[in-house]
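Mind having a look at this structure? Questions to follow.
One protein chain is absent from this view; the other protein chains keep their places.
Up next, chain A:
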Amino acid sequence: MIADVYIELKEGVADPEGEATLKALRLLGFKRVKKVSTVKVFRIDIEARSREEAEREIAEMCEKLLANPVIQKYSIVWRE
């Protein structure tokens, strides 16, 4: 089973990388860009009996390592 784990900044947390990218895109002439957010994706290939079981384990991974709950949130999208 393969899951994409998205690590995003929580609402209200400053995203200087996103803002700097937005500024650069505007300078390049992409005037219609309204907002850029940085998101990190970890593609995780995991062996598990069920999706539920794997999802529980991935949630634990996020809490223990992949995300800092103070500024980040995570979501899981299954690829296969």
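Assume a residue touches a chain if its C-beta (ideal position, glycine included) is under 8 Å from a C-beta of that chain, and two chains touch if they have at least 3 such contacts; residues count from 1.
By definition in this document, contacts and distances are computed from a predicted model.
Only one chain is not pictured, and the protein name UniProt records for it, out of "Osmoprotectant transport system permease protein", "Phosphoribosylformylglycinamidine synthase subunit PurQ", "Putative monovalent cation/H+ antiporter subunit G" or "Molybdate/tungstate import ATP-binding protein WtpC", is "Phosphoribosylformylglycinamidine synthase subunit PurQ".
Listed by residue number, the positions of chain A touching the unshown chain are 10-17, 19-20, 63-66, 68-71.
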